[in-house]
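For this depiction, one protein chain was excluded, whereas all remaining protein chains were kept in their positions.
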Amino acid sequence: MKASDILVDVFLASGVIAQLIACIGVVAFDDVFDRLHFSGAGATLGPLLIGARACTRNRHGACGAAHRFRSGRGDGRRTVGEMIPLQVVIIVLVGAAALAVVRQADPLRQTLVNGFYGLSLVVLFVVFQAPDVALSMIVVGSIAYPLILLVAIARVRGRAEDTTDTDKQ
Amino acid sequence: MSYLPYALAAWLFVVGLYGVVSSRNLIHLAVCLTVMQSGTYVLLLAIGYKNGGAAPIFRPTRHKAVDPVVQALTLTDIVVSVTVVALILALALGAHKESGSVNPDEIADFSG
Partner (left out) sequence: MTRQIRLGVFTVAGCGLAAFLLWGLAGLPGFGHYHWPYGNVLNQVAPNERHTSNVVGAVVFDYRGFDTLGEEFILFSAVVGVSLLLRKDREEAAPADRVRSDPIMATGAVAAALLFVLGLWVVAFGYVTPGGGFQGGVVLAGAFLLVYLTGGYREYHALTPHSPVEMAEAIGAGAFAILGFAGIAYAGSYLGNFLGIGDAGSLYSGGSIPLLNWATAVEVCAAMILLFSEFLKTYVIPTDDWRPELGPR
């Protein structure tokens, strides 16, 4: 076993563990801002480590990675019907996350869930071999959506509190 | 199994529509609309996917690649979706200012 093989396993294991901790953290903490720490780590640390694993494993760089996923051939990868298992898993995850976004009635919490949904879409796009689209979803999901949603929510809540105050008076 | 991605696209569209119809908050509604719209991303990319194809980036090798056209469409689609959400939120803030509510039902009562 070469050193790079060990490195591959270490990157993958630490990436998955980091992602798991981030998920647990998001569930375990009550406060939105505490949770944001974990969703931020989940959006950066885990993907970075897993990406580092992919880079170590594939000397050809990002384009080469796809060659290994040729269906049913290549280095003995199993397929589910015509699809690789990763695609099936991500598709189910995106479907479940979409339901979670729609069912979360509180907009502030929904913004968080929507961030997770965006992240799962990013993974889906990568698995569908669309890095450009994934990049565009990353920037939109991590910069644009949160800002405009949070400002709108803050604005509405601020006014709502104003009106309740006046009602009390 | 090979129709699962299409089923996901249909699922996202219908679930998003359910969110839009049942929403009690215009901000929530805007996010549900983005879920609906993401159904189109999944559909486009699923149509362009090719078994064993890689990303359409050719350097230094030539290889079997997925369709770049649908990816370009999806790319602009995503950026446009932000502006759509921004417009809807601006309208929602305006409605909130006029009627003091972001609940579509209450706003309807207010205007009627």
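A and B are the chain letters, set down in written order, and residue numbers restart from 1 in every chain.
Rule of thumb we're sticking to: contacts are C-beta pairs under 8 Å (C-beta built on N, C-alpha and C of every residue); 3 or more make two chains touch, one makes a residue touch a chain.
Computed from a predicted structure; not experimentally measured.
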| item | value |
| --- | --- |
| In subunit A, positions touching the absent partner | 62, 71, 82-83, 130-132, 134-136, 138-140, 142-144, 147-148, 151-152, 154-155, 158-159 |
| In subunit B, positions touching the absent partner | 2-7, 9-10, 13-14, 17-18, 21-22, 43, 46-51, 53, 55-60, 62, 65-73, 75-76, 79-80, 82-84, 86-87, 89-91, 93-94, 97, 105 |
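By definition in this document, only the chains that are shown with their structure count from here on.
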| item | value |
| --- | --- |
| Subunit A and subunit B, separation of their C-alpha mean positions in angstrom | 16 |
| Complex contact set, residues of subunit A against subunit B | 60, 62-63, 65-67, 69-71, 73, 80-83, 87-88, 91, 94-95, 98-99, 101-105, 107, 110-111, 114, 117, 121, 124-125, 128-133, 136-137, 140, 144-145, 148-149, 152-153, 155-156, 159, 163 |
| For the subunit B and subunit A complex, residues of the former touching the latter | 1-2, 4-5, 8, 11-12, 15-16, 18-19, 24-25, 27-28, 30-32, 34-35, 38, 41-42, 45-46, 48-49, 51-59, 61, 63, 65-66, 71-72, 74-75, 78-79, 81-82, 85-86, 89, 92-93, 96-97, 100, 102 |
